[in-house]
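Heads up, one of the protein chains got dropped from this complex, but the rest are sitting where they should.
Chains: A and B, in written order; residue numbering restarts at 1 for each.
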Amino acid sequence: MAPAVFNEMYDGGKVRPPYRQLEDWTADMPAALRSLKQKEAEALFRRIGITFAVYGEGGDPDRLIPFDMFPRVFTAAEWTRLERGIKQRARALNAFLMDVYGRGEIVRAGRIPGRLVYRNEAYEKAVAGFVPPRGVYSHIVGIDLVRTGPDEFFVLEDNCRTPSGVSYMLENREIMMRMFPALFQENRIAPVDSYPDLLRRTLTSVAPAKCDRDPTIAILTPGHFNSAYYEHSFLADLMGVELVEGQDLFVEGGLVYMRTTQGPQRVDVIYRRIDDAFLDPLCFRPDSALGVPGLMDAYRSGGVTICSAPGAGVADDKAIYTYVPEMIRFYLGEAPILQNVPTWQCGRDEDLGHVLDNLPELVVKEVHGSGGYGMLVGPKSTREQIAAFADRIKANPSNYIAQPTLALSTVPTFVDEGVAPRHVDLRPYCLVGERVELVPGGLTRVALTEGSLVVNSSQGGGVKDTWVLAE
Amino acid sequence: MILTVEHVTTYLYDAPVRGVVQSHRLTPSVFEGQRVLDWRIAVPGAVAGDGFRDGAGDWVQGCSLRGPVTEVTVAVTGQVETMDLAGVLRGHREIVPPDAYLRDTPATDPDAALSDLGQMAVAGARDPLDAAHRLSAAVADAIAYRPGATHAHTTAAEALAKGEGVCQDHAQALIAAARSTGRPARYVSGYLFASGDGTPHEAAHAWAELHVPGLGWVGFDPANRCCPDERYIRLGSGFDARDAAPIRGTARGGADERLEVALAIQSVQQ
Partner (left out) sequence: MLSRTADNLYWITRYMERAETMARLLAVGGRMALLPSTAAGYHSEWESLLQASGTAEGFARKYGEPVQRNIESYFFFDRDNPSSVAACIGRARENARIVRTALTTQVWDTLNSAFQEMRALERRPRSELDLATLTDWTMRQSALLRGAIDGTQLRNDGWDFLNLGYFLERADNTARVLDVKYYVLLPGVEFVGSGLDNYQWTTLLRAMNAQRGFHWAYGGEVTATKIAHFLILNDMAPRSLFTSVEGMTTHLDRIARTYGRSTEVQSKARSLLAELSELAVDDIFEEGLHEFLTRFIGEVAGIGATIHDVYLSGDQR
């Protein structure tokens, strides 16, 4: 039985309030104008240079992520609740990181199994015992949300390392404002363009103690062959900071410097967009040419702040995810505002029975698997596949978790035949520094294929502008 | 026992390099088995970073040299008072929990032979400490000491298959076997005073520590079939040899590097 799908615009035949203006807007738009606007949007994206460069795969090296002009809309009340939930989660995740790199109270209290934390690949021994400025480990927390009803939001995944996509949030809005200024006059839409300033302020607020002047910030990129290079240079430009590669930096006397035309210049805060393993060849992968030798020593001795902290990924692991509501209760003493997707741990006897009885409706994942490998999607599997998978679960139950197949909400989307509902998710970007900040909006990803639940840009997903209506 | 250390490592580049950066774990650990009387690390021409104690309790110190550089000398001299604690790392402060040392690395990834060796060794053990001793003995039996049989990148599995190796191979094989039986284990680098009783092993030494419930971390030296005593000086630890290396470094520029080591450990007559 397929669960009912929540359409964010139409409640039965009635238009839900936040989408009222958009009904007339689509009704009044002739097909010819629509396709003209769509072309204009594409030209703008190309012109600005927002492409998703994929090297070594042949074809166009400068691919565009499809942009759908139909916005996704939240009311102020809806957003207020989301915002509280997202900030709450970002605070708890950071409290967890400070704890597991310190005394590990949550483990000692028996609330999270120690092995899940300390055996985790993402747990970074080199960071243990170190408290970064303001106790913040994850400075940009991307929280992936799905919606299944008017008030039902679920967190699908937390991203504590270096969540990407914020440039689309900003550019989607710019392009919509340029193409449809009237829409923005008729609707009072909360602006998102303060994000770069807030990010800069956040990074400035976590400068190391050794920095006794206005901190110098740099974004560390793997280089122009990286698919997200555009975003790196875009953010550097909007914040007015340097975009550096590992080779542009060096460590001396426990401090980090940029190589400039006027000699060495101190860098105090590094917003890195490269993975832990590549940060410092002395500490991690010795073959990494992307990193900065000695960076970890400088970091540990307080000469520079790295955002996010190496090892922050231990908080966004699939196995840890289940425990985030527990973290919120443990560290904040609050009830979680946003729910996790219900998850059954096959390692628990009481859960295992339920999972085995309901496999056709469930999604089953390996605890440490990724990229969709070792996964069973019940509704899309044959009886034979399900039976075979059941045997695998029984052989090693604790290696599996199970979740219900969620009915992701839909938002009207422009398709060849006109307008049709398509499934969406949402990634807001929460900033954590001296303060916890969230701009009213995020990146809405949309599965452009009818019925598809896959919103990833690598698999035919597109993006939408995300509106939060002012009170 | 009072031991003096003179340890000079020289890196020679066949062409000038544009700069050198190093990270040193060259300072004796702080625990009840050893007390530093005097300790100096000199790297002529280098700018030192601020040292810090890491989560595993090791003192780490970075340094760098501006190019052009053709030679880097790291000279360690010092005096340490040591005591025999039968390998127990008593009074050592660290934050990384033992569970973190259950993770395999490429050098310590146990193959079937290492897992078998581990399982067979612990079968019938009276208690965790006995099991640890049995593991160490099993590794000592399986890998004969033979310098030159292996190299710096030989894995634990390769050394076991070969049946011979040096202290690095013994330590990594013990770590792999212990972890495969669910025991946290780690690599320790340090110095060994060869007392002239015929002990053949290198003065720049390495052994393993296994976590034994109730006792904490306990050292085992399969290469010498013993637990570290007053002849040992402990410097630092890690997942494997690379992770625990006393000197990690890199040069900027494409020159070939040659290494020369001069090391003397002596006991001071009391």
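The rule is short, and it goes like this: contacts are C-beta pairs under 8 Å (C-beta built on N, C-alpha and C of every residue); 3 or more make two chains touch, one makes a residue touch a chain.
Being a predicted model, the structure only gives us computed values, none of them experimental.
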| item | value |
| --- | --- |
| Candidates A:233, A:405 or A:449 - the one touching the absent chain | A:233 |
| Per the touch definition above, residue among A:42, A:248 or A:275 touching the missing chain | A:248 |
| Omitted-chain contact residue, chosen from B:51, B:67 or B:216 | B:67 |
| Which residue of B:18, B:53 or B:90 touches the chain not shown here | B:18 |
| On subunit A, residues whose C-beta touches the chain left out of the figure | 47, 49, 224, 233-234, 236-237, 242-245, 247-248, 258-264 |
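Following the convention adopted for this analysis, only the chains that are shown with their structure count from here on.
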| item | value |
| --- | --- |
| Chain centre separation (subunit A, subunit B; CA means) in Å | 40 |
| Residues of subunit B defined as touching subunit A within the complex | 19, 21-23, 47-56, 60-62, 64, 66, 94-97, 99-100, 102-103, 239, 242, 248-250, 252 |
| Residue ranges of subunit A touching subunit B (in the complex, touch as defined) | 101-104, 107, 114-115, 117-119, 121, 123, 125-130, 250-255, 281-283, 286, 293-294, 296-298, 300-303 |
